[in-house]
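All protein chains but one are shown in place.
First chain written, first letter: the chains are A, B and C, and each begins at residue 1.
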Amino acid sequence: MQREGQIRIPAGCSISGVISRSGQGICGSEIVRSIATMHDRSNGLGGGFAGYGIYPQYKDYYAFHIFYDDTAARKACEDFLEEHFDIVNLSKIPTRKIPAITSEPMIWRYFVRPLHTKLESSQLDEQEFTSQCVIRINSGIEGAFVFSSGKNMGVFKAVGYPEDVGEFYRLEEYEGYCWTAHGRYPTNTPGWWGGAHPFALLDLSVVHNGEISSYDANRRWIEMYGYKCTLLTDTEVITYIIDFLVRKKKLTLEETASVIAAPFWSTIDRMPEEQKKQLTYLRGMFASLLITGPFSILVGFTGGLMALNDRLKLRSMVIGEKGDRVYISSEECAIRVLEPELDKLWSPKGGQPVIITSKGGEA
Amino acid sequence: MAINFFPAEYEVIRNADRCIACRVCERQCANEVHHYDADLQKMISDETKCVCCHRCVSLCPTRALKIVKSDNTFKENANWQAQTITEVYRQAGSGGVLLSSMGTPKGYPVYWDKLLINASQVTNPSIDPLREPMETRIFLGRKNDQIRRDSRGNLITDVPPQLQLNVPILFSAMSYGSISYNAHESLARAAQALGTLYNTGEGGLHEDFYKYGANTIVQVASGRFGVHKDYLQAGAAIEIKMGQGAKPGIGGHLPGAKIVGDVSRTRMIPEGSDAISPAPHHDIYSIEDLHQLVHSLKEATHYQKPVIVKIAAVHNVAAIASGIARSGADIIAIDGFRGGTGAAPTRIRDNVGIPIELALAAVDQRLREEGIRNNVSLIVGGSIRSSADVVKAICLGADAVYIATAALLALGCHLCRTCQAGKCNWGIATQRPELVKRLNPEIGYQRLVNLVTAWNHEIMEMMGGMGINSIESMRGNRLMLRGIGLTDRELAILGVKHAGE
Amino acid sequence: MKYVIIGNSAAAIGAVEGIRQIDAASPIVLISKEPHHTYSRPLISYLLWGKTDERRMKYRPDDFYEVNHVQALLGRAAASVDAKTRVVILEDGGRIPYDKLLLATGSTPFVPPMAGLEKVKRRHAFLTLDDAKALERDLTSDSRVLIVGAGLIGMKCAEGIRHLCKEMTIVDLAPRVLPAVLDETGSAIVQKQMEAQGISFRLADSVAEFTEDTATLKSGEVIPFDVLVLAVGVRPNTALAESAGCEVRHGIVTDQNQRTTVPDLYAAGDCTLSHDLTSGQDKILALLPNAYLQGETAGISMAGGAHPYDKAMPVNAGGFFGLHIATCGDLNGESFITQSENSYKRLVVRDNRLVGFILIGDIARAGIYTSLVREQTPLNTLDFDLIREKPQLMAFGSAARAQKLGGAKA
Partner (left out) sequence: MKRIYVEEKWCLGCHLCEYNCAFANSGMDDMVKALKDKPIRPRIQIEEGKGVNFAVSCRHCDEPLCVKACISGALSKKDGVIVCDRDQCVGCYTCILVCPYGCILPTEEGPVQKCELCMNSRPGKPACVEGCPNRAIVYEER
């Protein structure tokens, strides 16, 4: 059976997220409870979480979470890391043995900072240098896979139901101002851990429910800019597109949303001249980054969360608000389980980005 | 009289029971196949003159006529077929180069027919174009992805010149002269009505058609016929014709018989003189020369108009395209070797060049590998026969397609392949006034609009099936294609998986 | 407003239809001394010939008066008109007041004094339906018919009754038949055609004296006959006009709107004097198309509109035993003649205008010639060689055709 990267695997999913505007800590167990209520939307072949603000003590270092198939892979990878980074801490990620989660790879965590010499000779900024290193490991070192590489954030994922994955990674021991979660329903996969979601690059993480039709158009375009879509998953390409537009092209999240879930021409044509110009420009210049087909995504980044549906809203997504907290999920039940009494419950329109920022991101 | 080596290719079958001797066939046949014999009091025909254009069949009010291929046969074998044999006879008689019209009739593989399109099932929904918006608007031209902002942080939205089209289909170059005034008017009006463009070809632009400028591509070919400043400024875009799929490596040849009146004035050459455009542009012997011509044309038009460079699909087309993409051109048009022509040497038409599908796949992939795919838009032509061909071309990576033969068919062309004779019974490839008037642009333009509108509906249906509701999400989306009966090599070049994978 | 019309033929009907174009409601009274529903007088010869019958020869449908709100007083003759009090006095003493009055009184046969004429019992005019019926009653298969007059009336009469009698002779003072409408060549062709039907002519001759059944000609020849038809000519009926004080010069004098010299009194048809635009002369044009057009103009101006009729000209079409003739206008000018067996064409040109023509045999599309005459089209504005060859719109410029056929505005 071919794994992610060797073949493209359609999947249905559940997603959930919670964020504190003021940056108060939220215990990992909460997001686990939320995603667990949507058990039926997964099939035990993948679950995962992204937590923001979970490594305050190392917030200036890139936290690499890496799967190794074997020690040889680990050796090769650590050599590479030694060569390019100053590693201030490395350890196994603490896990809990449970029957539901088996055949786990070696799961290591490194807090690193690019070596000055390397950084300068590369003539790249720190983030670009780091992301290129991650891509080189993932595409170059057999058996090693960096699945989390951001600062003061971390991705935890595995093959299994999300609630089991949460228990496995002992998420109740983490606290963050923002969490996203993913339960996966792939149609066929041997169950490779790297294939689970969230997918992350640097501090950008994406959980996604859907199956996009524009995949290959998006992939072949984004690969012109140094990205390698090794997993052939929607989430991977969506992450790269957002990274490209936000980090490299410096577009705002709203502008980014108007590229990947662009308004229809019929809508744009009715807009005021200035707005019309801008949106026409963005659609025209980044035409191949328009994402069509169903998707609902939660984009985690330092200091916030963006929720976005495809422009026809072919996937469900609801938002609940209660005081300081905002909950976003595929289903209302996953919100009610955490907060039965909501101030506000609503569904964003297709293509309408919902961006919540948190003081938790401030240094 | 001399020995006749050329038995009639067709037979005119007239149903005596239905023929009312109205003589419409006689009046409508410029080849003088039919005539009424007063003594016999019936219509008779000289089938040696018949080119099977069906004008008579189409206009016969009692459906009394049909044209059939003569079953008169040579002693053929697999190696020496009738066509081959008669060509030898013809050259033995004439001592000349064989001329032909329209696209090659040879049985080369048509890759469009070996590609299958995907549709959504279960895991994501197909989209119903009757109920949901389905977008086919495209922009052709260089895309600058350098985001710039003004002091207030707003995006600076000035872009290199773009062509906005409502449909991914353009009418490709057919010169006034090779086709008639009325054919040109039909194309121009159709382009305007459809929100797309037509192309003057190398014959210049008749003054009556300047008013369609916003929907016109003005071509600059090696002969420079009809090229002047106003001409360059009249169009929405300028196309430098380096080559043509049907006759790569040689220039055009319009017989003097067609250079009459307005045609000669529009081309700016004397009446009756053959219009022979040289094989190369004599100011372009290398890629850097092209770069210079591109920029002189841009200078002449104040950088307001995109420049298209049209090349024939030849063996190293990918490398050539890459060079063009770096030459400042905004759009590359690639013409496959099954493309049509008003007249080409038969051997060249039938043996030179490569299929557009492979050329397109190679070029698109190459430009992406070099990271310069968004320097240019790609228009492909050379036998796009249906909306399915359009969809497949776009999935392979084209931005839009050029159609010409299909457009001519819409105007009534029956592919009789005798354009070079100038006696087109349908008023298309002729300059004889009594024949030209047979094409009423009022009818012609409507039929073109119908054709493209129908294709666009079908394109939207297929897009919807794939779960795509905007055409840019289909461009280069090769996962939406699967090959059938193709070798691994062909699949690799096309960049698609085989059906079942 | 009350309209009164005296007469019930083409001019009168034209007037009714003219009035109704403008005034749909006001009452119209129509007075006719003939008791019949309006019928076409020129058809009486066709009636006897059997080409039509009394039902079909009605000039307008049975409900014509009703539909047009016309009170038709049929079989009642007007005796005089009192223009001061605006009243028509009928022979039966009836008085019909009017606001506007039209005299469409037509004409009556003119019979020159001829010795012994009173001795002839079976003697007929040939103008009205009653004339025709009376004539038919007198005819038997062995009748010998003598027709005095080889003009249109006499000739059409001859055609109409030839099959009803045994012998037929036509006498005319003029040296040829149809002298008023044809030239020598034309007359000869028509005469030949008539003679082929067993009709014999005595031309340039006239009756010196009648007995009951013989006519002695000036030439001395004695022609026995059983039935006599007098078709010498007609005279306009102007008595009423005179009684009303209208100026009458041979015919009633009118302007282009058919107004007589007396206020609110109009005249149209055979009783009036027309201005022939082809000859420039004022003359009686006792022709149905002319009568209708005058009547229509009269009606329109009676109802307060204006539709001047300034295109009066002689126009004759008809056939003699299948030989068709069409003539128009005036024959003074340069002639262009094409002649063949049983077909004759003469175009007459004057001052760069076609002023008249004669067509015998092939009369196809003759109206194109007529319109050149009527519109006085300068011939140098079209291709005269083409138009000479045959009537065709090809002779006009394509701009002119765009107006004629393409609906383009002039």
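In this section, a contact is a pair of C-beta atoms (placed from the backbone, for glycine too) under 8 Å apart; a residue touches a chain by one contact, two chains touch by 3 or more.
Since the structure is predicted, the reported quantities are computational estimates derived from the model, not experimental observations.
Engineer: Could you tell me which displayed chains border the chain that was left out of the figure?
Structural biologist: B, C
Engineer: Among C:Ile6, C:Leu127, C:Ala215 or C:Ala366, single out the residue that touches the unshown chain.
Structural biologist: C:Ala366
Engineer: For the full complex, which residue in C:Tyr59, C:Phe225 or C:Tyr266 touches the chain that was left out?
Structural biologist: C:Tyr59
Engineer: Considering the whole complex, not just the chains shown, which residues of subunit B touch the missing one?
Structural biologist: Spelled out for subunit B, the touching residues are 17-20, 22-24, 27-28, 58-59, 61-62, 433-434, 437-438, 440, 442-443.
Engineer: Could you list which residues of subunit C touch the chain missing from the display?
Structural biologist: Within subunit C, the residues that touch the unshown chain are 10, 14, 40, 42-43, 46, 51-52, 56-61, 288-289, 292-293, 296, 315-319, 324, 326, 328, 363-368, 370-371, 374, 386, 391-394, 398, 401-402, 404-407.
Heads up, the rule we're going with is that only the chains that are shown with their structure count from here on.
Engineer: From the C-alpha centre of subunit A to that of subunit C, how far is it in Å?
Structural biologist: Once rounded, the distance between the two centres reads 105 Å.
Engineer: Just curious, how far off is subunit C from subunit B if you go by their C-alpha centres, in Å?
Structural biologist: The answer is 70 Å.
Engineer: Roughly how far is subunit A from subunit B, going centre to centre by Cα mean, in whole Å?
Structural biologist: Roughly 47 Å, centre to centre.
Engineer: Residues touching two or more other chains, restricted to subunit C: which are they?
Structural biologist: Where subunit C is concerned, no single residue meets two or more other chains.
Engineer: What residues in subunit B touch two or more of the other chains?
Structural biologist: none
Engineer: In the complex, go through subunit B and note every residue touching subunit A.
Structural biologist: Answer in residue numbers: 120, 123-125, 127, 132-133, 135, 137, 139, 143-145, 147, 154-155, 157, 159, 162, 368, 371, 373-374, 397, 466-470, 472-480.
Engineer: Flag every residue of subunit A that touches subunit B in the complex, lowest number first.
Structural biologist: Going by the criterion above, the answer is residues 8, 10-12, 187, 210-218, 220-221, 223-225, 249-251, 255, 262, 264-266, 274, 277-278, 280-282, 284-288, 290-294, 311-312, 314.
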